[in-house]
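Remarks on the structure that follows.
Shown here: the complex without one of its protein chains, the others still in place.
Residue numbering begins at 1 within each chain, and the chains themselves are lettered A, B and C in the order written.
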Amino acid sequence: MENISNYNDGQATLTGEEYARYGRQMIMPEIGLPGQLALKNSSVLIIGVGGLGCPAAQYITAAGIGTIGLLDGDVVDKNNLHRQVLHSTSKEGMSKAESAKQYLQDLNPNANILTYVEYASPQNLFEIISAYDIVLDCTDNQFTRYLISDVCVWHGKPLISASALQFEGQLCVYNYRNGPCYRCMFPNPTPVVTSCSKSGILGPVVGTMGTMQALETIKLALHMKGINKEPFVPFILLFHTFRFPQWKHIRIRSRQQSCAACGPHKMLTRSFIESSPSEYATLCDAVPKTEKNL
Amino acid sequence: MENISNYNDGQATLTGEEYARYGRQMIMPEIGLPGQLALKNSSVLIIGVGGLGCPAAQYITAAGIGTIGLLDGDVVDKNNLHRQVLHSTSKEGMSKAESAKQYLQDLNPNANILTYVEYASPQNLFEIISAYDIVLDCTDNQFTRYLISDVCVWHGKPLISASALQFEGQLCVYNYRNGPCYRCMFPNPTPVVTSCSKSGILGPVVGTMGTMQALETIKLALHMKGINKEPFVPFILLFHTFRFPQWKHIRIRSRQQSCAACGPHKMLTRSFIESSPSEYATLCDAVPKTEKNL
Amino acid sequence: MVVKIELLGGLDMLFKKQKELSLELAELGEDKTLKSLIHFMAEKIESPTQKELFYLDGTVRPGIIVLVNDQDWELLDKEEYVLEDKDQVVFVSTLHGM
Partner (left out) sequence: MVVKIELLGGLDMLFKKQKELSLELAELGEDKTLKSLIHFMAEKIESPTQKELFYLDGTVRPGIIVLVNDQDWELLDKEEYVLEDKDQVVFVSTLHGM
């Protein structure tokens, strides 16, 4: 684990190289110089550098987010390259976080990229997340999804979460303003579904969801710094390759009073999560056997 | 220009490496071995390796499309990297088609990748397109959009077209089955719009549209080879970052009897297009000054 | 009086791969609430182990959200919402990934 630099302490200018590089997005009045500085002064943690994290990291880095954390304990496997398109065959066996950093640093040398070659756990996540403005859940299992959400609630960090399976995808912004956390939407873990476990995934489906996460990250970074002043309305996006219409954009509930994580009677404290592994796990389904990221 | 190999002449098997690499998509009954072979035996031409062509090429190559053509006369420019995420800072000045091939060949060494370091023109496009099953329009100007559509109509090739500007995107499948061609939708060129010319573009917007082009390419390759037997219904997808709902999925007209390109009285013959540059240009607006791809 | 029902997130697997259903509201009997619809849907699933993947303790199982006319049912009256003609109901299971 590296220490995060103080890169995002509020830089007030861009270099000439940055003006040229980001010119095509700065020209839009919705972004402009204030928007580009907002992006530069934002830090984003991407948890999982697989099918969702690859495109999310590409577009976030390219757009000029100043500091980007990549957390993944897994290694590049060419049998995942049909969807993890930022890695490559020659990097087989390399840490996915390091493989991604190599690629991203050449895509945009201005980005400050930190890697965490480990899996998200109750022991490491509180410290790591504390250093970032926005968190992206690009993982693939229920336990980690609950954990990330609970830690984000504890630190008051917004969470942009996506998931994809077979021909479908979902995207939701959690824990921002009046919006719900993951437990507000799904108070209880899902019983284990055995019927469709070996389900597969199509690359561009998860790619689209990851790219949309990058877009929501940019929108959120602008919103958090007051560049976009529209009220935030909680939503979930649902996608299905073979349905008509392919996309549904749904208004969802706001923060729930009854929520165990973010409600007024919150019971999921940091000390409980960190020091009661088996009790906490029952609130997040079973501990995952292999924490392979999508 | 290279000659296309006879790679896509109907291979009936996959190697062990291919079974492992594509396992996560082949496990889905909608694809399976017949679907994967359909992808392997398909050839796709990507015109423009910019903001749309980069993600489209990534996901098409990763998914196992057998033969991929990359056509672009432009070179890598780091001021475009905020959206052209497959290129990189160290490749400044390299042909975009060659830069992309380098990347894609390491992403999937099984792919047969051909490059055309030139711009699409009435003189070169008939020959190039004739060798491919599916064409992707990833360009950025009206003249080239009409030209690509007209040549696709002449050869009877389906065209997956996307575009993006500022915070918006559009995607349409043209010239497939009963569906319209570009001129059925837009019979006459648009008068030059001067007011909002310096408009800019956000990276993940064009990235999402390009990734969706890859998804439609896979769907179309499966459909053309009879793997997916659902009837094709002509549609256009409209996207806007800041609207609610973000996506509209619209049923559109079928092929138009009145169309100058694909109707029964078609007047846009190959010889006219190839040998009457100024007359043809008036049917496609002005000849673009710089044919820079998005 | 017809309601359109759509199944997302793999829930079609529990209903013989039907992705969309049309339902005459009269089929629900007197009680036209979402609670009644959920019960009606659950009855269509023959296998008890499959049924548990949709229906638990008198409502949808955890992990399923219910949408009516592109709104989360939490913004309406949840189980007590009374269905109207042409309502579109979506049952969607959360995806964790693969």
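Going forward, a contact is a pair of C-beta atoms (placed from the backbone, for glycine too) under 8 Å apart; a residue touches a chain by one contact, two chains touch by 3 or more.
If you're wondering where the values come from, they're calculated on a predicted model, not measured in any experiment.
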Just to confirm, in the complete assembly, which displayed chains does the hidden chain contact? B
Touch criterion as defined above, residue of B:14, B:76, B:164 or B:181 at the omitted chain: B:164
Contacting the left-out chain in the complete assembly, out of A:24, A:145, A:240 or A:253: A:24
Interface residues of chain B toward the undisplayed chain are 52, 139-142, 145, 163-166, 168-170, 185-191, 193, 195-196, 199-201, 236, 238, 240, 243, 248-253, 256, 294
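Assume only the chains that are shown with their structure count from here on.
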Just give me the whole-number Å value for how far the CA centre of chain A lies from that of chain B. 29
Distance from the mean Cα position of chain C to that of chain B, given in whole angstrom: 39
Touching at least two other chains at once: which residues of chain B meet that condition? 24, 245
For chain C, residues contacting two or more additional chains: 70, 98
